[in-house]
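Below is a slice of the complex: some chains, not all, each in place.
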Amino acid sequence: MQKLLYGAAYYDEYMPYDRLEQDIQMMKKARINTVRIAESTWSSYEPKEGVFDFSHVERVLNAMEQAGIGVIIGTPTYAIPPWMAKAHPEILAVTAKGRNLYGPRQNMDITHPAYRFYAERIIRKLLEKTAHRKCVIGFQLDNETKYYDTAGKNVQEKFVKYLRLKFHDDLDALNREFGLDYWSNAVHAWEDFPDVRGTVNGSLGAEFEKFRRTLVEEFLAWQAGIVKEYCREGQFITHNFDFEWRGYSYGLQPDVNQYQSARHLTVAGADIYHPSQSRLTGLEIALGGDIARSLKGGNYLVMETQAQGYPDWTPYKGQLRLQAFSHIASGAGSVLYWHWHSLHNAVETYWKGLLSHDFEENETYLEACQVGREFEKLGGHLINLEKKNDAAILLSHEALTALKWFGIKASAAGHGDLEYNDVVRFVYQTLFHMNVECDILWPESENIESYKAVIVPALYAVPDSLLERLCQYVENGGRLFVTFKSAFANENVKVSHKIQPHILTKCLGVKYNQFAFPDKVRLSGSVLENAADSDLDSAQSAKDFMELLTLQGAQPLAVYEHSNWKGYAAITRNDYGKGSAYYMGCMADEAVLRNVFTRLFKEAGIFLPPEYEAGVAVKNGVNQEARNVHFYLNYSDKECHVPYIYKPGADLLTREAYGNGARMRLSPWGVRIVEES
Amino acid sequence: MQKLLYGAAYYDEYMPYDRLEQDIQMMKKARINTVRIAESTWSSYEPKEGVFDFSHVERVLNAMEQAGIGVIIGTPTYAIPPWMAKAHPEILAVTAKGRNLYGPRQNMDITHPAYRFYAERIIRKLLEKTAHRKCVIGFQLDNETKYYDTAGKNVQEKFVKYLRLKFHDDLDALNREFGLDYWSNAVHAWEDFPDVRGTVNGSLGAEFEKFRRTLVEEFLAWQAGIVKEYCREGQFITHNFDFEWRGYSYGLQPDVNQYQSARHLTVAGADIYHPSQSRLTGLEIALGGDIARSLKGGNYLVMETQAQGYPDWTPYKGQLRLQAFSHIASGAGSVLYWHWHSLHNAVETYWKGLLSHDFEENETYLEACQVGREFEKLGGHLINLEKKNDAAILLSHEALTALKWFGIKASAAGHGDLEYNDVVRFVYQTLFHMNVECDILWPESENIESYKAVIVPALYAVPDSLLERLCQYVENGGRLFVTFKSAFANENVKVSHKIQPHILTKCLGVKYNQFAFPDKVRLSGSVLENAADSDLDSAQSAKDFMELLTLQGAQPLAVYEHSNWKGYAAITRNDYGKGSAYYMGCMADEAVLRNVFTRLFKEAGIFLPPEYEAGVAVKNGVNQEARNVHFYLNYSDKECHVPYIYKPGADLLTREAYGNGARMRLSPWGVRIVEES
């Protein structure tokens, strides 16, 4: 990137009256240099089948080009026009709930040839009109693509072919590997393969989800292929990836293998939404950013984030600015709001933009103007920021999916409520509060060995090869941290019939074959020190799930205190080869994990910053002038004071100088960015 | 009406043995003068297609006529016989959940011609047998008619024709007004109109609900037309309207525009069910009564109310009587119980009648006898009571429906739980506790200007013309009270792109373009005085939703106390023309609203009665002898003492005289009715 991209999604199509001129004036005032257009409004561009009308697109391009504002063209394929559903109802996906009705977006079968036919045509027509334009800086393929639970006959036929390939046409192998003999589900002729929507077999069910993640990748690759035909040098191709949604961006997106899919892009992009007001913590911005950055191992684009959004998101003074610099501090090359103006109709009327429904300047817009000015001023120091992290977290879709089938807290009474992403957030949040930044790894990653410490939450379903590799990593001097529910099953969700945690037993030096839900089980041991002074009951207890570990060479860092479970270890450390490996056999309080991490990082030689006041996060990077940049982000409504611990530098915004050990004041929801001299 | 109607629904069809004689004897003892029959038992009258058997009806008519008991004939069209569903499964409505199964009542498509054919025939056959009978005093059309979510192809075709008419065949106008361009939903050929059951567009969805409310009106008008052919002078035509159901009559019925529908009746009717025992407050009787009375601007019939009902409704001693006079005090001309006896089978076995399953005299029946005697004695003083209220609440189906699509507490995480009727009950309950009686207005009402004060809760979706009219009302000297979430969108649920609260800004003197959910936001200002002495946290806080008001001439009555929202007003008052207008930008405690209302009513010159003991309600009316009548209703299990503040009069029941200022004793759940001399 040449500069920080700053802007918003812009929909001329939705405007109640022609206000393009006024909007551009207001954008210029806010130093907006980028808009994203076109990804949502196919029915406006192809009002009838084969009839095209790009007048909205062209007038926006003309105006933006004149104003010097860059444009990202989104292909409008994630929401189909009514005429298509009417003529081809078979395009609407069949899911576990039956055939979709027309109405919502993302209701189609993304594999359907008729859909593909129309999608390709509108993409080509749109790109013919736009790709060559000077103002067009890049392209977004589709939007938040997922597989939308598509499970119709055609998809299932494709799945069976996929299985035949995977198992080399050997049904017995499939029956055995998936355990289909259970409850008489074994299939002995391919033509007898049942509707997989009804399956209760976790291996088969998880495989179907994995298969459908490949459909998403194939779809994005297909679109990328088309777009590349129109792309000129310097124009980027990205996608707007999203995350597991729990009213905000919660964790790893279950339905897309973003790591594989990102190979077809020139730059990764994502939308990140997060709690706000008194619940703004920076966690989601950091986690989403770390995932997005790690997809292609470099900067990424924030394609969407909230301006005002819903009433519980209306930002407090300072928060919009804090959020913007938070994204940059994670390595983002853009902050693009969703969206410019608030809608006067339709389902997202209250997902408010920079402008409220009245288009007047408001508190949020005015703060966006400040952000724009500062981006313009500091952009050269912050663009193409390089992040150099020593720690990494290994995430896995296979584990996530498998734990949807086999809940960590599942009992005979039901599925329980502790999911994979909860464990991920538990380890991530602890790092975040320790101000230890990290990258994200995937099972496919080639650079696992490059990290001083690797953190592995709940890697439930995993191929032996990866487990061997992790052991090798430790043997070679790496530092590994693994939580409960790891290594239990292979990538086909077949539980190992050997020792647990299976191959990791080697490097972890523990084993178990029983587990329980803790009921008043206290922890004791060295890592409990200082772990809790206020809420003893909670902080010093095992939580949610506990494995009954017996030592095979490891030293116990914590053991269970309970009349029946006494004698089993809870948290352990093991020397293995040149490295060491930690295991956490139960869920526990963050304070406990922090103590474990402290030991781990000291061993790994990872720098541990001091404990700042609550809410203060520090992020670091190296800018394109090879200077270290330190972001101080105050996620609290209190004024904070923190020591500056790096080499002398100056605040990029105020030019105040900071020597090592200097005391820095952070205003509520405040930001300081210090560049080393 | 000639007299207070007192009675019950009577079902000879359901009797386990012939006990008509005994029932009539028990009715006579209870001074019952009216029964309602026939509305539920089509399959008894037309056991096979085209075969009719009115023997139950005729024997009841004969017996009632002889006993001097009036009969209301209900047309039996709300529950179809099995043979009809078997021969014409297409009559069973297709809803969002698919085709209905036979079994429940109200499962049919009320627009279906085949259903209409059979319905008309059974109505005519029934009326031929009954309408001319001396004892027949009136007719009830169908029962609790709604549209039952009918959404089949035929209904949707009708809807598209309705849209073509509404938008003069201009699809672009429709797309623009409803914002269908959003997410590519714009329709560019009428034949492409998608199944509206899938829509996520709030404007289209709300319009479909509005359209289906017209189906209900058309259905009732059609039945009224048939019934009128048989009606003689003096026989009334009514309907049994009901309310939003939350286990009892909660608020405005979403699915029927009762105001429009009531135009086809000669007298309004409704059923009112309410919590009982320690939860009997009188609120539902008052609210339901005020709505029913305002439908045609006069007396109304209570077609159904509970005798015993479910175990949580079995009345305490005195409650049945208190309830009966509560209805009368609201302007009812009847109290008809549902129902005479308790059923020995079927779904409503525990919706017990005056008689339990054993047909013996019981506590409830015995109290009904007392009520009957008192009705007979006092009827002449209470019949055709005229209510003269200075305050009115404006209710709107468009607002209700729109807030179902756009919840007041909706966030990115979900819809929230504060609904239109909750806000309605909030303002109504405050009035009720202040003993200020009110009428109900609708957007279509012609008499808005006749009230000293008009109260407008959450009028979210509203045509400009009504907003202009409200401003004019204030300008001419009216007193207006408006809550948050008013004037935001037009009648098509299109949000204004101008200032908010849109046109009302003129008379309210405030504006806003941001809002939030309060999180520890305290209120301060003059209206907070005495608003809370016990529960400070709750009573002095903004609740649920808050608009960030800036003053445009108004004076603040309350402002927000919060680090970030400081400086915005919460509750305001504005002089406008000869009148004044109050705005409440957030939800708050009832005590706060009471203080606002106190100011409003003082300005409006509305009489404010003293604050009585908790649970005491006073209602007033003018009887047909032009005398003021005052009802003192004690909704509590405590003996209360209240001052009599009106002109001297006498208790109609005990003949005790009360001078102005006299102290009146009310026994637990007791009633006194004082007629001025």
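The letters A and B name the chains in turn, as written, and every chain counts its residues from 1.
FYI, a contact is a pair of C-beta atoms (placed from the backbone, for glycine too) under 8 Å apart; a residue touches a chain by one contact, two chains touch by 3 or more.
These figures come from a predicted structure and were not determined experimentally.
Count of copies in the whole complex in this file: 3, from one repeated sequence with 2 chains shown in place.
Here is the rule we use: only the chains that are shown with their structure count from here on.
Note on chain placement: the centre of subunit A and the centre of subunit B lie 49 Å apart, centres being C-alpha means. Considering their complex, residues 13-14, 16-17, 40-44, 47-48, 76, 79-83, 85-86, 100-105, 107, 246-248, 273, 277-278, 308-314, 316-317, 342-351, 356-360, 362-364, 637 of subunit A touch subunit B.
Across the complex, subunit B meets subunit A through its residues 177-189, 191-195, 197-203, 406, 410-414, 493-500, 513-517, 519, 545-546, 548, 563-564.
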